[in-house]
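One protein chain omitted, others in place.
Lettered A and B in written order, each chain numbered from 1.
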Amino acid sequence: MSKIKVVHYINNFFANIGGEEKADVPPEIREGKIGPGLALESSLGEEYEIVATAICGDSYFGENIEEAKETLMGMIEKYDPDLFVAGPAFNAGRYGTACGTMAKEVEEKLNIPVITGMYSENPGVDLFKQDIHIIETSISAAGMRKAMKKIADLGDKMVKEEEILSPQEEGYFERGIRVNYFNDVRGSKRAVDMLIKKMKKEEYNTEYPMPVFDRVDPMPAIKDLSKIKVALVTSGGVVPQGNPDKIESSSATKYGIYDISNLESMKKDDFMTIHGGYDRAFVTENPNLVVPLDVMREYEEEGVIGELADYFVTTTGTGTSVGNAKGFGEEFSKKLVEDGVGAVLLTST
Amino acid sequence: MKLELGKIMIKDVQFGEETKVEKGTLYVNKEKIKEMVLEDKRLIKADVELARPGESVRIAPVKDVIEPRVKVEGNGQVFPGIINKVKTVGEGRTHALVGSNVVTCGKIVGFQEGLIDMSGPTAKYTPFSKTNNVCVVIEGREDLETHEYEEAGRLAGLKVAAYIGEAGKKVEPDEIVTYETKPLLEQVAEYPDLPKVGYVHMLQSQGLLHDTYYYGVDAKVMVPTFMYPTEMMDGAIVSGNCVAPCDKVTTFHHFNNPVIEDLYERHGKDINFIGVVLTNENVWLMDKERSSDMTAKLCRHLGLDGVIITEEGYGNPDTDLMMNCQKVAQEDIDVVLITDEFPGRDGKSQSVADTVPEADALVSCGNGNVIEYFPPMDKVIGTLDYIETMIGGYEGSLKEDGSIEAEIQIIIASTIANGYNTLAAKGY
Partner (left out) sequence: MVKEIERAGIPVVHLATIIPISLTIGANRIVPAVSIPHPLGNPKLSYKESKELRKELVGRAFKALQTEVDGQTVFEN
């Protein structure tokens, strides 16, 4: 029986190609295992074989990310691996970033299990923990054997598509992925227990630490709005009658772009709202309450704005994940830029 | 206020000549129920079907679920101010037909009604797969405006539940539980050494399909108030909403509020359960500010040391939840929140729409965006016509063989944010 093929990624240091002074060595790949690969292969056991080891200097990788990524991918792909292991990088920041970058890339391109390992303070942890499984390791290579054991155990489960247990049980960094399970105790009772502990100043664990939302710097002010093309975007769920693109009434996975070039106002016979989060009676009667086309045309006429874009962009806000909303925004913003839109009014219900 | 809740355990439901309870079996008179529903001229058709645990039955679109109860002793009747005269309830004795429910269903009002599977892999998500359900299938007049249709459906369910509840009036309960909360000063004096705990109960109040009623008052026009927990056990609060199906606090859940039950469980042992602060979730920002201000003021006024807050719905009600949390915490009161999560199908996004740093103790009721497969059922009570437009459904959700692929938020009360279920989410 042929063995399960593993490709291992390490930096120049672990490949015994000098130290920091050689951190600029470009990507290469060698058949078989090297250095920490020995511990990896023995931990994985008889069924597995490290068919190749990809190597790159950390400085080279950091300074030529796109190129290094592409070159390494080409090399790795040829071995048609079933599992990709990077590092572990312990507390080496640039190495951690390289391991994370390559693991993520391999997972996306080859759609195979990937895994790496890092020390908790390695900056690569925050950069990649949401995308890939990163085993928590000790600060230095002294913990290599232990780390490789955990990497091998989890990697083996991933290859065999066995259930992956919680971060605590498997030893990887929490990826921030919310997964359902049935607790032994109902929620209200857990809340009462938590409150009693909190009042007694005893330690308790919240079941959902408050999330962080990222920020973006504001664009500078517009100097002369009368020369600007303005577009309307809404999360209020206003769509043409019949909802042609079948946008969901909640937790949307789609958005729509609809023509308004020949319209002076949003007529109730032409548009409807599918938003599942509010009483729709008012907007059903007058969709301008969400997409203010009527007054935009007046401002256009008055010359306050240069012109109104020929279309509006719409989706349902309620329950729509930030991930989806971000995806929509990235996608339609490209179109807005292409179409010369210089300002956006985004309305939410 | 002291209430004895007599629990009559119902193990089966059957049609019969007479509506009665005999040896744990509930018999219901189908014709009588139909007649009663059709008294409302806004409804033109009514049918009654039964659904028992384990049967291959799917019920949709479900509007409300109501446990049959009846007042045996004490003031007033169930659902005061709605189908009975306004009178303060919560005292005396009440009988409940535990293990049976009235389920109203039929042509959809909005997107918010959900489904119940009595068996199969998705039955585990809803408490109503484990109860013997009397399903009242209604049809409104063609020209009926949606608010009117919602009201007609709501009243029909309450009337039928009260009617069936009467059958338990003279039956000896299998179990009697006594709940008591005294007037504030006496209650505080009873357990002077125990921390004083309150429950902030947020009622959904955003308009059509998002309304809740307290003694007949629409919650969106009330200001936060204080009530005895036992009032809820007699139907002082009824649901007129469907929010998202998974989040719906049905009238059943108002009767059987789990936070109240679990606080009573520790009452006199670890805590002194003082009572319930009732507040709303409105659509104007000014209302949210005012209600959360008043909620915090009431909690302080009552001298509470700790508070549990629950919400109904997600999205902007998260703001009410967070405002309540922050303002109550700023009164130096310990706060625990219960909510459910909507981090997307991949579970990777933020679970709530709003946050405050004070929300440092939170209980999760699960991720409502998870996709499940609902195998076909032998029988559908109601209709599957609206599955794809219901919350949790999407284009292609309903397959030709009657199976469904949808987010679990399409299931009634699957991630209900008051902690009734054991479903939870954790970080992976």
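To be clear about the criterion, a residue touches a chain if its C-beta (ideal position, glycine included) is under 8 Å from a C-beta of that chain, and two chains touch if they have at least 3 such contacts.
No experiment lies behind these values; they were computed from the predicted model shown.
*Asks:* Going by the stated contact criterion, tell me the shown chains that border the hidden chain.
*Replies:* Result for the missing chain's touching partners among shown chains: A, B.
*Asks:* Looking at the whole complex, which of A:I139, A:L165 or A:V304 touches the chain that is not displayed?
*Replies:* Residue touching the absent chain, from the options given: A:V304.
*Asks:* Of A:F61, A:Y208, A:Y258 or A:Y278, which residue touches the hidden chain?
*Replies:* Counting the whole complex, the residue in contact with the absent chain is A:Y278.
*Asks:* Which one touches the absent chain: A:F128, A:F271 or A:F328?
*Replies:* Per the contact definition at the top, the residue touching the missing chain is A:F328.
*Asks:* Even though one chain is hidden, which residues of chain B still touch it in the full complex?
*Replies:* 206-207, 283-285, 288, 316, 318-319, 322-323, 353-355
*Asks:* For review purposes, identify every residue of chain A that touches the missing chain, sorted by number.
*Replies:* Spelled out for chain A, the touching residues are 213-223, 225, 233, 235-236, 277-283, 285-286, 288-290, 292, 294-296, 298-299, 304-305, 315, 322, 325-326, 328-330, 333-334, 336-337, 341-349.
As a convention for this text, only the chains that are shown with their structure count from here on.
*Asks:* CA centre of chain A versus CA centre of chain B: separation in Å?
*Replies:* 36
*Asks:* Can you name the residues of chain A that touch chain B in the complex?
*Replies:* 130, 164, 166-167, 174-192, 194-196, 198-199, 204, 206-211, 213, 246, 248-251, 253, 274, 276-281, 317-319, 321-324
*Asks:* Flag every residue of chain B that touches chain A in the complex, lowest number first.
*Replies:* 110-112, 124, 146-147, 195, 197, 206-210, 244, 258-259, 261-263, 265-266, 270-271, 283, 305-308, 313-316, 334, 336-339, 341-352, 355-357, 359-370, 388-395, 407-409, 418-428
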